[in-house]
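Shown here: the complex without one of its protein chains, the others still in place.
As written, the chain order gives the labels A and B, with residue 1 at the start of each chain.
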Amino acid sequence: MTTLSLTGVAKSFGRVEVLRDVSLTVPAGTRTAVVGASGSGKSTLLRLIAGFERADSGSIGLGGTVLAAPGRFVAAHRRGIGYVAQDGALFPHLTVEQNVRFGLPRRRRDPVRVREVMELASLDPELAGRYPHQLSGGQQQRVALARALAPRPAVVLLDEPFSALDTGLRDQTRQAVIDALEASGVTTVLVTHDHDEALSFGRQIAVISAGRLVQSGAPAAVFDNPVSTEIAAFLGAAIVLPASPTSDGVDCALGRVAVRHDRTGGSEAGARVLLRPAQLGLSPANGTHNAVIEDVRPRGSHAELLLRTAGAAPALIPLRVPAHEGSGYHAGMTVSVTVTGGGVLYPAD
Amino acid sequence: MTRRRSRTALTAGLVAVMLGLTACSDDGAEPDAVAGASDDALVVYNAQHEQLTQEWADAFTEETGIEVVLRNGSDAELGNQLVQEGDQSRADVFLTENSPAISLVENAGLLAPVDQTTLDQVPAQYRPSSGQWTGIAARSTVFVYDPDELTEAELPASIMDLADPAWKGRWGAAPGGADFQAIVSAILELEGADATTAWLDGMKDNATVYQNNIATMKAVNAGEIPGGVIYHYYWYRDQDGTKENSGNTQLHYFRNQDPGAFVSVSGGGVLASSENQDDAQTFLAFLTGSTGQDILGTGYSMEYPVATGAPANPALPPLDTLQAPQVDPSTLNSVEVTDLMTDAGLL
Partner (left out) sequence: MTVTSVQTPRRAGRGSRPPAALVVVAAALAAVLLVPLGYVVSVVLDVGWDALEPLIFRPRVGELLVNTVALVLLGVPLTVLLGVGGAWLVERTTLPARRFWAVVLVAPLAIPAFVSSYGWASAVPSIHGLSGGLLVSVLAYYPLVYLPAMAAIRGLDPALEESARSLGLGSWAVFGRVVLPQLRLAILGGGLIVALHLLAEYGAFAFIRFDTFTTAIVVQYQSTFAGPAAGALGVVLSVLCLTLLVAEAGARGRARYARVGSGAARAAVPQRLGAFTPLALLGLAALGVAAVAVPLASVVRWLARGDGWAQPELPSALTQTVLLAGGGALAAVLVALPLAWLTARHPGPLARLFEGTSYVAASLPAIIVALALVTVTLRVLPGLYQTAFTVVLAYVMIFLPRALVPLRSGIAQAPVALEEMARSLGNPPLVARLRVTLPLLVPSLAAGAALVGLGAANELTATLLLAPTGTRTLATQFWSQASAIDYPAAAPYAVLLILLSVPAVALMFVQSRRWGAR
């Protein structure tokens, strides 16, 4: 169990700058999810850590060892870092068992370890003799994980390992993988574009955007206080309304809202407030109304309402309600929206 | 498990072979590694019929213990090749079907003088006065024809007649071969360049072109074409065997010192660059000696022996009855002939 640390890492391909000044520490034995849109450079970050690419500048360290720094580069095969690729990248000419023991040194290829990691990855021992093309996608990913864990690496890197799987299989496989990682206590970095996956993966989340690491921290903390409205929207449904500061909060289209975090830096000139849909409560208007229903769209288990706020600068707010409540609303109906908890305040654009 | 193992074995084998190949390519640089012959074997550039020369070589090896390897090709190909190879040549002996090709090599100064004892075995008219090579065999030009198509009265009196429009589409030959090119060189020597050019132009219009003498004879036999210009021995060989390609045909000799009665001398010479001079001279002496010439008279070849006193196959008309024109073999010019034939569009 070893701490992984990146300092000021940068990488360009030709003239395209893929990563710029990325610094990140993954404490020993913990899991970190790196999340970003496709093309944000997150996969490249993983490849730099694995040693498949060389960083242009900055350094990468593992425990007390410098893996990469100006004038120093430890080759991939000497790093002791396991890697699980998007499609599993199982060796097609080898059986499951041969894949799993591939990384074990010749003299230590004991069947015990193979069985152990297969069990860890909840793989049926009967699969040992099969070839990769005879496995389901979820099984392939678990074999890939077992293979990566077998040589007891200091760090395991997961590159979008669940994105190619079907929805049902994905959740099941993800849980199996998290359990296996938890049990083995290995330091882990996961790269994903799925915010739910990132937020539920481990102790830390790192948000990457256009090659820069824009925010990192505990998932709840990052979700609670995103550095920008874009990041807020990337991490989950976000409602951003123009707001004007008052003595005890801000005024917005939904009335007065308390400020949970202020990211304006004291700037007075206009502001926006971030709310999450979960903070909004909806009831049919009884006297005071502050919104009109524009549209009601049934969505099976729930209904999606589109609200137009009243007032001088109306805003459109999408909101979900359970299906059985949805039938109580119809377009043109006036409603009353209440806000619980505070919002995050950002400067205007 | 087994699948993996067999793959590993296959991979290992592949790598081994790759490494092996690198080693082999060194061996490959040694001459004759593929042929499996030893380095001191006599290398004969052979434009004569492979079967005949192989008969000679086998008898020679049996008599002397000297190994012989043949590089087979055509007269002009091997002659020009020797000229291009120059001192680099690996050849020890050059044997031709016709004299122009060996004259070409002689004129390039690449031949060593033939031992006098060898020359003494061959009458002067069958070898050049220079003594740089010697005749080893002779063959006569003939007109093979289909008696159903041509009566004796219709036969051409001279080979020159075949250029007349009357013969359009009625005769064939193999102008790509050295045999026919030797006949053209005789025409050139006897009739001059202008007459030869005119004759070749007529031939281009009249003649059907075949791959070689046998194919020409076979076409006449099959009734595809009334007549063809070839050398005599193809016909006699087939008559002696199955008659499959000549059963329906007869031979017409032009005689009367006509260019078409040309008797072509096959040459043999020793390369000056040869490192096996003694063996090479021994080989030439053997060819023109009684054993070598007897193979011509009794064996498969049906070509005429040239050495004094060597009898030809009794099936052949005696050489001195053919009324061949007098041509000094060393004057025949192969380069001008191919140029003229190229100009005429025959090559």
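Everything below uses one rule, namely that a contact is a pair of C-beta atoms (placed from the backbone, for glycine too) under 8 Å apart; a residue touches a chain by one contact, two chains touch by 3 or more.
Treat the numbers as computed from the prediction; the structure is a model and nothing was measured.
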Listed residues B:F94, B:F143, B:Y210 or B:F286, member touching the removed chain: B:Y210
Touching residue (missing chain; options B:E191, B:E224, B:D240 or B:D294): B:E224
Sole residue of A:G29, A:G61, A:P151 or A:G342 that reaches the chain not shown, by the stated touch rule: A:P151
Missing-chain contacts mapped onto subunit A: 13, 50-53, 75-83, 85, 87, 89, 91-93, 102-103, 105, 147-148, 151
Absent chain, residues of subunit B that touch it: 7-8, 10-11, 14, 17-18, 21, 24-25, 27-37, 43, 45, 50, 69-74, 76-81, 83-85, 88, 90-91, 176-178, 181, 208-212, 214-215, 218-219, 222, 224, 245, 338, 341-343, 345-347
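To be clear about the criterion, only the chains that are shown with their structure count from here on.
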For subunit A paired with subunit B, centre-to-centre distance based on mean C-alpha positions, whole Å: 86
